[in-house]
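A single protein chain has been removed from this complex, and every other one stays in its place.
Per-chain residue numbering starts at 1, and chain names A, B and C are given in the order in which the chains are listed.
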Amino acid sequence: MSAFPDPHIWLAHRVAHEETDANGELYHAKYLHLFEKGSSEFMRAHSIGYAEMESRALFLPVREAAYRCHASARYDEPFWIRAGIGKWGRASLRFFYELWDESRKLLLATGFTQHVTVDPAGKIVLVPSWLRRIGAK
Amino acid sequence: MSAFPDPHIWLAHRVAHEETDANGELYHAKYLHLFEKGSSEFMRAHSIGYAEMESRALFLPVREAAYRCHASARYDEPFWIRAGIGKWGRASLRFFYELWDESRKLLLATGFTQHVTVDPAGKIVLVPSWLRRIGAK
Amino acid sequence: MSAFPDPHIWLAHRVAHEETDANGELYHAKYLHLFEKGSSEFMRAHSIGYAEMESRALFLPVREAAYRCHASARYDEPFWIRAGIGKWGRASLRFFYELWDESRKLLLATGFTQHVTVDPAGKIVLVPSWLRRIGAK
Partner (left out) sequence: MSAFPDPHIWLAHRVAHEETDANGELYHAKYLHLFEKGSSEFMRAHSIGYAEMESRALFLPVREAAYRCHASARYDEPFWIRAGIGKWGRASLRFFYELWDESRKLLLATGFTQHVTVDPAGKIVLVPSWLRRIGAK
């Protein structure tokens, strides 16, 4: 396996009908939804669910995203979403993602989403210390 | 053709990749998105776009929806969405929909969405006369 | 609670970002995807996953679907999908669904999908006994 950010989470998922394309395979345009499930799970695993973020008045809009497709998965197949924060800026952070098959031996896809830290008005703010802390090993 | 509400609109569409299922055919769970394109187009055709609704402080949340699948359409095929309002309540209205193939000879699907009329706070209000007027022939 | 088909399954889910609408609430057009997760889970719980269906050369295309919206759920909120088969025809069956909030006290939505039993060529076939058996209490 590649060097992946630590800490990170593994989230089990199964290819849903609506996630397949005309070949009956996991459709790449759905990766972003899967990535998002991964980052949400990562945040929850660190006790920072969306309600918590909202109460702390911090939001993480996406500014950039990218992915590579390595192998496909078929409808109803179980697979893994791996997610962690791998890069911190002064007012930004980058989530990294991998999708692995059930055995965690075949890498299906890799990707990232780049986020900025903003307040409810959309104004860019510094990454608060309580957030930065979750990226430390 | 069936007796369909008048007035109504016809909106041209083409089966997008993300609207297909594993058989490469238009996926039924996407009908609601197509219906919504139809009702939006109907409203715009009557000069009541979303911005107009918003400025008049009226919203039309869906309370019920249903559809039947008659025939399928394949990826990239052009087809028609037909939409009109067919039933008015005191504080509700029902949009009817049909999906037809390019030649308008083969009916692909039928359906409806039932809406209530509410104010921005979500409180049910009577259907205003400027809205009811668009349903008259 | 209403009289719901037995047996049935309860599947835990959480409102994903892509399932919300402009109000930040669970978007009705996504119900069909949730229903589908429910029926897939029901089948798997009876050891009839998609691969099993495929190997038995039986498919269950949707012919009709409907739902009612009762209450909303917000982004990131956990909720329950309940699914079971409630009606059997000679060559058809109907799945019923309910969405409940986390406490199972507030009903969010109800619905059904009507399916026909077909072979890989799309020809209608009788409901096989091994399938009908899973609907028995």
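Basically, a contact is a pair of C-beta atoms (placed from the backbone, for glycine too) under 8 Å apart; a residue touches a chain by one contact, two chains touch by 3 or more.
Just so you know, these numbers come straight off a predicted model, no measurement behind them.
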Of A:29, A:51, A:91 or A:126, the residue that touches the missing chain is A:29
Footprint of the hidden chain on chain A, which residues? 28-29, 32-33, 36, 61-69
At which residues does chain C meet the chain that is not included here? 17-18, 20-24, 27, 29, 75
List the residues of chain B that touch the chain left out of this view. 14, 16-18, 33, 36-37, 40, 49-51, 75-76
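Operating definition for what follows: only the chains that are shown with their structure count from here on.
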Hey, which chain ends up farthest from chain B, C-alpha centres compared? A
Separation of mean Cα positions, chain B and chain A [Å, integer]: 35
CA centroids of chain B and chain C: separation to the nearest Å works out as 24
Distance between chain A and chain C based on Cα centroids, please, to the nearest Å. 27
Return the residues of chain B touching two or more other chains; collapse runs of consecutive numbers into ranges. 29
